[in-house]
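Step one of this worksheet: look at the structure below.
All protein chains of the complex are present and in place, except for one that has been dropped.
When the chains are written out, they are named A and B in that same order, and each has its own residue count from 1.
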Amino acid sequence: MKSWQQFWRQLFLFGLLALTLTGCGIQELSALKPQGPVAAMQFDLMKLSFSIMIGVFIVVILILTYVLIRYRKRPGQEGIPKQVEGSHTLEILWTAIPFLLLIIMAIPTVTTGFALSKEYDNKEALQVNVTAHQFWWEFEYPDLGVATAQDLVLPVGKKVQFTLNSADVIHAFWIPALGGKIDTNPGLENKMWLQADRTGTFYGKCAELCGASHALMDFKVEVMEQADFDKWAQKMKTVQSADPKKATASAAEGQAIFEKSCLGCHAVAGKGGKLGPNLTNFADRMRVAGIKPNERKYLEEWLKDPQKMKPGNNMPNLNLSDDQVNALVDYLYTLSVKDEVKDENKQ
Amino acid sequence: MATHHVHAVLPDEPEKATLEGKNKILGFWLFLGGETVLFGSLFATFIALRDQTNGGPSSQQLFDMPLVAIATLLLLTSSLTSVFAVLAMHKKNLKQVQAWLTVTVLLGLGFLGLEIYEFMHYYHEGHKISSSAFGSAFYTLVGFHGGHVLFGILWIVTLQLAAVKKGLTVVTAPKFYVASLYWHFIDVVWVFIFTVVYLMGMIGGKVG
Partner (left out) sequence: MSAHASHAPKRSGLWDWLTTVDHKKIAILYLIAGGLFFLAGGIEALLIRLQLMYPELSVVGAKTFNELITMHGTTMIFLAVMPVIFALMNAVVPLQIGARDVAFPFVNALGFWLFFFGGVLLNTSWFLGGAPDAGWTSYTTLALNQFSGRGIDFYVLGLQIAGLGTLIGGINFLVTIINMRAPGMTFMRMPLFTWTSFVTSGLILFAFPAITVGLVLLMFDRLFGGNFFNPDAGGNILIWQHLFWIFGHPEVYILILPAFGIISEVVSTFSKKRLFGYSSMVFATALIGFLGFMVWAHHMFTTGMGPIANTLFGLATMLIAVPTGIKIFNWLFTMWGGQIRFTTANLFAVGFIPTFTIGGMTGVMLAIPPADYQYHDSYFVVAHFHYVIVGGLVFGLFAGLYYWWPKMFGKMLNETLGKWNFWTFFVGFHLTFFPQHFLGLMGMPRRVFTYLAGQGLELGNFISTIGVFGMSIGTILFLVNVAVTAKSGKRAPADPWDGRTLEWSIPSPPPEYNFAQTPLVRGLDALWVEKMAGNKGMTPAEPLGSIHMPSGSFLPFVMSVGLFIAGFGFMYHNYVVVVIGLAINFACMLLRSLTDDPGYHIEPDEIEEKGVKA
């Protein structure tokens, strides 16, 4: 049948088109553009297995196409084809060859599997404790005495040993550009290491259905030079309260509201509860609620109705007046540990 | 050989005389295969959770071995008496069948009574389905078995009553046979429960 050939040609072209149009995704997110050794090792395994499989597929397609053209019933064709029982040679062949191909894949599977599960102690690696919550991420650096949320800050070129847990349901911690995921299990601890080979921003996601806002449980990874990281950690540890340089009357009012209504759940500079994200460096964060750009209007929108932006999350609606929201936003944008508050956050 | 008029035409192994009978027996064996997976899963769950007492009493503190040993004895004996019932069926002696099954049922009731007493005792010591993962796993596994015993008793009694009217035929014989298979299965499961839950529970901690 001619349409068969046509169809496959079209499918192939379509696939090629789709690939070239989208590239392989964006480098902040895609597993196809590895940015560290773990993702690279995993990508190597993908390429190896994909090449072998595509080889098998081509063989199947070639035989199928040949058979469908050569042995289609022709008009007026009579007689009965030879009833073949089988062929030992062929059957042994297509049992043995796949087996050999599997062995080729099995060897790197084993070696990579063990390499990725190696654990590093604090002399070799930066230790980070990850606790997943509905629907945000808590990051703690036990050796540095620093806690933050949503934006994971890491030094470049250094192994990071993660210890992961969950406060409620199962989530999965996934930074595709840096490496594969692992589940965060309530009541059971998991370990994983990653490393970023260049500075910049990467996107992290929750990969296990965890409730209504599973899709919105994003986080960011900010990778910086070791010196910058050290400076950041130092500042996070020592920062006392809002940056006085940026303190305005409105921000002071906001701080009062915060200390009355928010501190029970959100910590700033070591004071406050742990039920919600730590906000010590909120003004430096890239996103509001993990998803929207960290801009005034989105922050206001969030404070006015948290359920609208992120359904099912645990933040109550505080029923704040517009003035109160305004003051609170002013205060929150003073919470920074960077010398220069990023301008693009503040439009 | 007691040769009652009706039984005279009954073949030697009446349970396998018809295709329906053979189907029933094969189907039941397969069903027991499924039941094995069911209890296997319950055992695996119990083993995974048996040390998770959540501050409640542990198996060493709870279990009353003499009581469990008596219960075990009752159930093992009842398995034997159900064998006698099937042997009597092969001799085509309905009276003996009924007698042995009655003994089986009474022993089963005895077992069940002891189990209920045991559960109530544990409950008062604070060992509940909701008190810990160990509690949940214990009552589910042992309770599932107890439920099987209860169903078996009701089933056998039903067959006994039906046989009073219908007698021993190629239709009733497979039913008796299958019920006795079921009863043996319950017995085997109990042997595992006795070992895994009770014996291992008494030396628990050291082995687990």
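Here is the rule we use: contacts are C-beta pairs under 8 Å (C-beta built on N, C-alpha and C of every residue); 3 or more make two chains touch, one makes a residue touch a chain.
Computed from a prediction, not measured in an experiment: that's the story for all the values here.
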Query raised in the report: Can you list the shown chains that the hidden chain touches?
Result: A, B
Query - Selected from B:98, B:132 or B:180 as touching the chain missing from the view - result: B:132
Report task. Specify the residue from the set A:170, A:239 or A:265 that touches the hidden chain. Result -> A:170
Report summary line: Residue list for chain B contacting the dropped chain reads 19, 22-23, 26-27, 30-31, 33-35, 37-38, 41-42, 44-45, 48-49, 52-54, 129-137, 140, 155, 158-159, 162, 166, 171, 175
Query raised in the report: For chain A, which residues touch the unseen chain?
Result: 1, 7, 11, 14-15, 18-19, 21-26, 28-32, 39, 41-43, 45-46, 49-50, 53-54, 56-57, 60-61, 63-64, 67-68, 71-73, 77, 80-87, 90-91, 94-95, 98-99, 102, 105-106, 109-110, 112-114, 116-117, 134, 168-170, 172, 174, 176-177, 179-183, 185-188, 190-191, 203, 205-216, 218, 291, 311-312
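What we mean here is this: only the chains that are shown with their structure count from here on.
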Query raised in the report: Centre to centre, by mean C-alpha position, how many angstrom separate chain A and chain B?
Result: 52
